[in-house]
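For this depiction, one protein chain was excluded, whereas all remaining protein chains were kept in their positions.
Just so it is clear, A and B label the chains in written order, and each chain counts residues from 1 on its own.
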Amino acid sequence: MEPNSYPLTGVQASSMAGDIDAVALFVTLVTVFFSVGIAIAVIFFAVKYRRGAKVDRSNAPLHSVPVEIAWTVIPLIIALSIFGWAATLYFRHTQVPPGSMEIYVVGKQWMWKLQHPEGRWEMNELHVPVGKPVVLTMTSEDVIHSFYVPAFRLKQDVIPGQFTQLWFTPTKPGTYHLFCAEFCGAFHSTMVGSVTVMEPEEYAKWLTTGNTQQTFAQVGAQLFRQYGCSGCHAGNSSVKAPPLEGIYGKSVPVQIPQPGTPLERIPATTVVADTKYIHDSIVQPEKLIAAGYRNIMPSFRNRLTEEQLFALIHYIRFMADQMPPARGSRGDVSGLTPEDYKARIGFVPENIKKITGGSDASGGRTGSAPSGTTGTTGGGATGGAAGTGTPQQ
Amino acid sequence: MSKDSVNAIAQGDSGPLLAEPEVPREHYINTNYSWQSWLFTLDHKRIAILYLISITLMFFIGGLGAMVVRLNLLTPDGAVVRPETYNKMFSMHGIVMVFFFLVPSIPAVFGNFLVPMMIGARDLAFPKLNLMSWYLYVIGALIGTIALTAGGVDTGWTFYAPLSTKYAFGPVAWVIVGAFLAGFSSILTGLNFIVTIHKMRAPGLTWFRLPLFIWSHYATSIIMILGTPVLAITLLALLFERVFQVGIFDPKLGGDPVLMQHMFWFYSHPAVYIMILPSMAVVSEIIACFARKPMFGYRFVAFSSLAIAVLGFLVWGHHMFTTSQSLFSSMVFSFISFLVAIPSAIKVFNWTATLYKGSIRLQTPMLYALGFIGLFTIGGLTGLHLASMAIDIHLQDTYFVVAHFHYIMVGGALMGYLGAVHFWWPKMTGRMYPEAWGKVAAIVLFIGFNVTFFPQFILGYEGMPRRYAIYAPEYQVLNVMSTAGSSIMGLGYLLPFCYLLWSLKFGKPAGPNPWRATGLEWQVDSPPTTFNFDRIPIVTQGPYAYSAEADELMDAQADLERAQVELALMQRQIDSSHVDEQEEVAGGV
Partner (left out) sequence: MASETHAAGHGILHHHFDDLGQQRESNTLGMWLFLATELMMFGGLFLAYSIYRWQFPGAFHAGSQHLNITLGTINTFVLLASSFTMAMAVHSAATGNKQKLLFYLILTWLFGAAFLGIKAVEWTTDWKEGLVPGFHWFYYQEPANAAKVPELFNQWATTPDQVLLYFVVYFSMTGLHAIHMIVGLGVVGWYILLAARNQFVGGNDQPVEIVGLYWHLIDIIWIFLFPLLYLVAGFHPGGPH
């Protein structure tokens, strides 16, 4: 384990750590200043004005509006500057840099299971290369946990039924504590492990050794066949299901079903087909219907574990990476004519012009697209690497 | 001092000047000793004493939990208990201390005892409801504590779903029922206070003539009645889901576990203001009395209490920055959390300014009040770390949070409680506690407290998570220090328990106003009669009619008179020994 580089605070090993320490130091100085100040004032007064001391006590003031205003406004200014500084940093924390290396994490009582896309998976350990941004896409199998790396100064709760993201850029090779930081039952305190930051060459070597023969995408491909996804979604299926090649990260037309309104009369809109969209399409397919298709996909909730879902999502992304969008596939929306729609599914969505005539793939979200639902249920704000156009840190 | 009175004293008649106070012949305690008269009492003072006894019991039970926790943390592998047991111990400590000790503490004991007297009333507005509050509390506390000790739960006091509903061991449902009942006790107490303060003030007692104790308890009561019902429904929903295994927080049904956190913290954040505002109330009273000065900036302090109550309802999401709450709501919660720090700061500054040009006496209540100011300031300011979103990502669920809230709850609320106990002990019991021991205990507690909890700030920043039975070895040194401090702190609690009990029989009788305090409660006997006032007073001036200058003069005068009396007595002795000598000489001839 790395020795503490700094007394009282520990080593800084991520790009955010130094900044977080800086604002924390400032707040600590403010704390010390006011605590010591008040303590000195109290002690000073208690001594100087102690009973029996011969000092001038005449004309003791009972109130003073200017003084009250001063000691309201000055602390307020200090407080709000701290707020602003910390909020800016936090904003950076929520903006996942595009191109971050994605690792899937599942927390369950009482272990962490981490999956690298290239195939290696780890239990309670995470190996990452130094200097590159990594984004963890995480969920829980059972209760709420929290993925905490003190050396990075970062944590993120891991919630069953949702998934959350945490990104970081490691800056210092070494091995650091990984803790679960949300009480999760009997062995919460042993749900710990380590994060090892390596030089890029070592990391590359490490990836090729170890405990897997398949890439994660290959695992996903197996599941895709095993659970019958290819039965509808493969190109030559007789069931009309939207093809999945090339959709990841692109804008796709969807319809949001309204209770009581037939699908033909529901306007289509577009959403970005990010991780959450694909995840929800598998477990809650009735939420957003691919535009022009019927609402007949069965739900796979409770039939797949979160790890398996990650594998499938990764496979779908892999297809997107490997295969350019073919004409007529979902990746190339502009190519579809109303006749195409009519031929495929028997009707033309109402706002066909809007969805075929101008949506572009890079970050456009038109209409109301609840790919994240409420603020409390999605990592929506942090989801989706592509198309969010965020500044580098 | 007249020659006559000096002579009177010299002749052994100490007269009114040096009259020793006596415990009055009939008062609210001895008017009837039967258990029925206590268990069915409607007298707010007796109910306060009933609360005092039950709360003290709860405190020591919660303290036992803390003791096991701290002992276990002596070694990284857990020195005394298995992790499952450790989890039950910290859960018990939190649940008992929050729901069965801190929330009732000052309002139920001192609010009940003093609010009617401070406003010149004979009782609270609804005496029967008051008694029912106590019974609800006792039944809830009994159910909860029995479930926690015979079985135990490992949910933490926060009962997060789905852990508490689907995975936790033990009689979780019973503990929830206990907390639920205690919550209703709180609601009814708050309701009683609000109506009493609005409707039953003595003639002439306008709002701005009220002691700050009343203002703070009013603000506390508002939080009690508006916040606690939300806890009640959250607990009910948890109970339903725990018992029937189907509910609104179950992610497998599409429910949202984070919704539970929102509902829980909507109460539990204002709850911390329920726990601290009454303590601030006490500190205001003590500072004014022991500095012999009216409170500086009275109206600002009064309005600060209300501001804390209002703003306190708007910040609950700062417990949830790491739950993937939306960026926007996190910003709003963080912003308002910074705002809510300001009224507390205003109070601290005003208390300190009250000391300026005062005539300061450092008796035990004042030691606790001054200790409160120091420790609450530290605890409150470390809240800024946690309100800062970026810092909270690191510090959430670590020992930093534990240290922060213990500084406020123990260094703040509990010190205020002990200050209140000492300040109003003479009024409640008619006896003085032994002052020297009081000072010793206060100092021991202050030292022990800091040794216990200051290291935890460092532990937290270094990354030690909370609720860990087993921890990484590099955290051991600070943990050992913390445990050592806790043993000193424990002594600081045991001492008052012992000498206060002792004082019931052997303490010096106090008289109506041993502290020469203003306030209507000090104008009646100690202990008071059942109906407090023979005649309802008419109030013509504001609270805190102290004058440090005048007191210094009076003290000087009293010193002078005492010196004169001693002189007279010495003179008498000399005279009488002369007479004896003369007689001896005469007899020996």
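To be clear about the criterion, a residue touches a chain if its C-beta (ideal position, glycine included) is under 8 Å from a C-beta of that chain, and two chains touch if they have at least 3 such contacts.
Note that the structure is a prediction, hence the values are computed from the model and not measured.
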item: Residue among B:R82, B:H198 or B:H578 that touches the chain left out of view; value: B:H198
item: Residue touching the undisplayed chain, where the options are B:L39, B:I53, B:A150 or B:V246; value: B:V246
item: Contact partner of the left-out chain, one of B:V69, B:A125, B:A369 or B:V539; value: B:A125
item: Chain not shown: contacting residue from B:S164, B:T234, B:T323 or B:T429; value: B:T234
item: Touching residues on chain B - with respect to the absent chain; value: 116, 121-127, 129, 187, 191-192, 194-196, 198-200, 225-230, 232-234, 236-237, 240, 244-248, 252-256, 259, 262-263, 266, 531, 536
item: On chain A, residues whose C-beta touches the chain left out of the figure; value: 257-260, 286-287, 289, 294-296, 299, 301, 373-374, 376-377
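Convention: only the chains that are shown with their structure count from here on.
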item: CA centroid of chain A to CA centroid of chain B, Å; value: 43
item: Of all residues in chain B, those that touch chain A in their complex; value: 83-84, 87, 154, 156, 158, 160, 162-163, 166-169, 251-252, 254-259, 262, 291, 293-294, 296-300, 321-331, 334-335, 338-339, 341-342, 345-346, 348-350, 352-353, 355-362, 370, 373-374, 377-378, 381-382, 384-385, 387-391, 393-394, 396-398, 458, 461-463, 465-472, 474, 548-549, 551-552, 555
item: Chain B-facing residues of chain A, complex; value: 1, 4, 8-10, 16, 19-20, 23-24, 27-28, 30-31, 34-35, 38-39, 41-42, 45-46, 49-52, 55-64, 67-68, 71-72, 75-76, 79-80, 82-83, 85-91, 93-94, 109, 142-144, 146, 148, 150-151, 153-157, 159-162, 164, 177, 179-190, 192, 301-302, 374-379, 381-382
